[in-house]
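All protein chains but one are shown at their positions in the complex.
Letters A, B and C name the chains as they come in the text, with residue numbers starting at 1 for each one.
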Amino acid sequence: MLDSRKFRVGILGASGYTGADLVRLLIAHPHVEIVLMTGERKAGKPIGEVFPHLAGYDLPDLIALEEVEWPAVELDAVFCALPHATSQEVIKGLLHATNHSLLDEMIVETAGDLADAIKGDVKVIDLSADFRLRNTETYAEWYGRTHTAPEIQPKAVYGLPEFYRDAVREAYLVACPGCYPTAALLALVPLLKAGKIRADDILIDAKSGVSGAGRSLKENNLFVEIAEAMHPYGVGAHRHMPEIEQELAVAAGQDLTISFTPHLVPMNRGELETIYAKLSPGQTVSDVKEILEQTYRDEPFVTVLRGADMPATRMVRGSNHCVLNVFADRIPGRVIIVSAIDNLVKGSSGQAIQNMNLMLGIDEKTGLMQVPMFP
Amino acid sequence: MLDSRKFRVGILGASGYTGADLVRLLIAHPHVEIVLMTGERKAGKPIGEVFPHLAGYDLPDLIALEEVEWPAVELDAVFCALPHATSQEVIKGLLHATNHSLLDEMIVETAGDLADAIKGDVKVIDLSADFRLRNTETYAEWYGRTHTAPEIQPKAVYGLPEFYRDAVREAYLVACPGCYPTAALLALVPLLKAGKIRADDILIDAKSGVSGAGRSLKENNLFVEIAEAMHPYGVGAHRHMPEIEQELAVAAGQDLTISFTPHLVPMNRGELETIYAKLSPGQTVSDVKEILEQTYRDEPFVTVLRGADMPATRMVRGSNHCVLNVFADRIPGRVIIVSAIDNLVKGSSGQAIQNMNLMLGIDEKTGLMQVPMFP
Amino acid sequence: MLDSRKFRVGILGASGYTGADLVRLLIAHPHVEIVLMTGERKAGKPIGEVFPHLAGYDLPDLIALEEVEWPAVELDAVFCALPHATSQEVIKGLLHATNHSLLDEMIVETAGDLADAIKGDVKVIDLSADFRLRNTETYAEWYGRTHTAPEIQPKAVYGLPEFYRDAVREAYLVACPGCYPTAALLALVPLLKAGKIRADDILIDAKSGVSGAGRSLKENNLFVEIAEAMHPYGVGAHRHMPEIEQELAVAAGQDLTISFTPHLVPMNRGELETIYAKLSPGQTVSDVKEILEQTYRDEPFVTVLRGADMPATRMVRGSNHCVLNVFADRIPGRVIIVSAIDNLVKGSSGQAIQNMNLMLGIDEKTGLMQVPMFP
Partner (left out) sequence: MLDSRKFRVGILGASGYTGADLVRLLIAHPHVEIVLMTGERKAGKPIGEVFPHLAGYDLPDLIALEEVEWPAVELDAVFCALPHATSQEVIKGLLHATNHSLLDEMIVETAGDLADAIKGDVKVIDLSADFRLRNTETYAEWYGRTHTAPEIQPKAVYGLPEFYRDAVREAYLVACPGCYPTAALLALVPLLKAGKIRADDILIDAKSGVSGAGRSLKENNLFVEIAEAMHPYGVGAHRHMPEIEQELAVAAGQDLTISFTPHLVPMNRGELETIYAKLSPGQTVSDVKEILEQTYRDEPFVTVLRGADMPATRMVRGSNHCVLNVFADRIPGRVIIVSAIDNLVKGSSGQAIQNMNLMLGIDEKTGLMQVPMFP
């Protein structure tokens, strides 16, 4: 499927941290070429002015979104790293502007069959929350606004390749999971599918570095507010919750409600979730670990650690890996699962590229085998 | 009770971080004078060589423990900031060396009555774990060694003043709580006492700064290992667990088993616990908050925050305060309590001084009203 | 001069980090009472909402500047922690509103004699740059705007108590030095006065924590931009340069030009300057050290370290101290002086209170003897 030509890719919203990490990873990707980058406030500037560490590479200048000439730019794939709400508008616009086959009403039922027919259309990888929630009413409830592209939503595939790999391969629109959902779902989905844990008593205590909050100018993101300190936020109200519940419900075959409490930790990158669950009757901690080991035996980016080795964010800094392990709780019948990722890579840009690879028919691991950076 | 004379106090083990914070706080205490400091490896040195920030104060040089001439030094109070196991040996030794009334077999039953009789004996405030566990078999199990002063153990008071204030006032030996237990017990004891939450489903996800690990030379404590990273440790095995269970059992009136998972966070000071509990039948989140508010209304060092204000370690940096708040969990019938302290102050040295104040008949708040330092 | 009544003090601009540290220190000050705090964007809020670590103290709510009823509030002293340019307007306004004796044209020549006459007028301690530069043309050049209160400028005393103590005692308007100038001048003024170093070859390499940049929402102040990184800024262009030169010129008795390069370091507090100078003919490194030792022998807040002890910011964290030491350079005839302060205390709020103490006739050290906080 690969010829010597490189795939032409674009990044909408390249001036945030997620965009920067997309650029970092795509520069090193052997089969793609970045031909378009947008950035509203920074339009007209070279990316090296916005992110000095990206100076010196052969990259296009940032342009404003409205300047993009959609058909003319001839992208094979486009990453949408825009804020939610904006994202749905922009994606809807580009689908129409390129007369995208995804607009065909029938396509959702027959994607597999029509794949050839629509070949040539741009593949859209959305990193925002806009197409993650299948139920647009849930979207409206949590994001405080009506979804403006509900007709497109059903055509989006939830881009967690470990569980939706085949669908992603056929997809033209992938909604990349949030960072917290990625770490949580990799830990929990196999267990619920296999009935190892109960669906009604899942507590996720999550800790994240600050880059997840983006480059926006908020007092809460200032160095002084965060360094030498930590605190929870959004208790019972974080928008990643319905997303986690949606996917866990699929795995469990039943609706469920989780407890999810994120914390902000003074570090740039890294996300760790300590997950407390109740074993299903008759199940043991070893059963839980075995299911995870089976599930991820051949997965390139998920590792179940041996023995009592402890997942730590420094094991995955800058890499697309997730490390997991399972521990007995002291309370009988309970189990603790620890999951660590780099929020900007497996939790965002790396996973987006993993999806792109699948959508473009490239080996899934291409450009994503960075060894973690420690120190 | 106070005359113009200052109380003479000593610090055994002044060369660790706990010792340093004791010195910091005692220098500013208007009614005490530090007349003795020991430090094994650093014996013979001025404290300013060991801790340059403490240079320039009028303080005695560090001496070795075995050089202390117990009766001659005529202490009113002594802080024991030695490692566990060492602590019990040293305290036993000093009690014998000073022919301390606490060795009187009868004293445990009649402490109150005998208080006058033994007046003049040194008050011992132990910051180690050695006298915290009432059951010396539990001690042996968790600390991997037989307790060598079991006859003294029953005479120790657990030094959490908010719950044991009267006993501390009469005590000659106080075992200061560990940092994790302090944050946990202030949140949970009133709730179990009042029957607001169930005793069989308490999960404590704890996060701590690194100073709690002490100044010992371990790879895990190196800057590079900790900065820009985080991870859990001692899952299901941390020695603060039996201590928390002991005190919660007293409050609940029944034995119980908790889940407790500590995490190391890249900051010097600060400890935050996110506690997940199940409401007792018929109880609400408001009931929980009300009990905490009632309990701590007049407590100088514990604050229940208003509304949805979020406890954060930066609110208590360098101060002896604990801040608490209560949140509804999304899982019906569950509640989340967040508790933050400075692990070196309310979690260690500050609380030790709070106990000393009570034992010496000084106003409990004396020398402990530092405003938190932020930034 | 002290009666049992507490002095009434106000803080204009209490919602920045400098304001917060003023509040922290003034709460613990035994002879003052904060009766006024202003904050524009946060007007109407309790300070505890703006700075949660300051909740729970008996403090007035923030009000807008224009709501202050100047004569009615009856302040003994007022701190002005407003941005430059704003500061001169506000101070001019409050002098007029209170019909302040400082407006008397003659007062500048005869301040000492008139001190009694104007007793009762509010003492103004300005923490901005507005009254630091005696030459308002220099001000205009470096701050890019004409000074709007040039008639008041001559009446301001430069508030570095170690060199202007007597003038501060008599002053009604004190311009507190910038943080970088404080660390530099304490190191250099005595050497230039004594002719120990040459005036034409002074290089100051300065490093500062981030709180000095204030709580303003700039990309450069975000956690992610600063953590795990460092860089110089404002090379050859920092506004503290003319201020340093002004005071060094006074000491040297001649105009001079310095090299000054500040760097941003990933820490909240702390400032360290490594100063490279050339010895005057015939002078030695020992001579340099001796002059500093003589100068500061009786100063409560400046310490010259012994031997080769190295100044470090952790020695002065949270305290009003400056630590200095002197080292031989390898280049013959050169000397290195290292100076460390806490930029928010001796570099800002602490020094402001030191000035207030002098202006109000209180012991200079009052409320400023905090032991440094380490860890």
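Here is the rule we go by: a residue touches a chain if its C-beta (ideal position, glycine included) is under 8 Å from a C-beta of that chain, and two chains touch if they have at least 3 such contacts.
Remember, it's a predicted structure, so these values are computed and weren't measured experimentally.
Considering the whole complex, the residue from B:136, B:268, B:348 or B:370 that touches the absent chain is B:268. Of the options C:241, C:322, C:358 or C:371, the residue whose C-beta touches the omitted chain is C:241.
Within the whole complex, the absent chain has one touching residue among B:130, B:201, B:228 or B:364, and that is B:228.
Among A:228, A:271, A:329 or A:364, only A:228 touches the chain that is left out of the view. In the full complex, the hidden chain is touched by chain C at residues 200-201, 203, 205, 207, 209, 224-225, 227-233, 235-236, 241, 257-261, 263, 265-270, 272, 274, 276, 308, 310-314, 317, 327-332, 334, 336, 338, 340, 375. Interface residues of chain B with the unshown chain, by the touch rule above, are 17, 210-211, 215, 217-219, 221-228, 266-268. Contact between chain A and the absent chain runs through residues 17, 20, 23-25, 27-28, 51-57, 209, 211, 227-228, 268-269, 303, 305, 309, 312, 314-319, 344, 369-375.
The rule is simple: only the chains that are shown with their structure count from here on.
Distance from the centre of chain B peaks at A, each centre being the average of the chain's Cα atoms. Chain C has its Cα centroid 38 Å from the Cα centroid of chain B.
Averaged Cα coordinates give chain A a centre that lies 43 Å from the centre of chain B.
One inter-chain figure worth recording: chain A and chain C are separated by 48 Å, centre to centre, where each centre is the mean of the chain's CA atoms. Among the residues of chain A, those touching two or more other chains are numbered 224-225, 227-228, 266-268.
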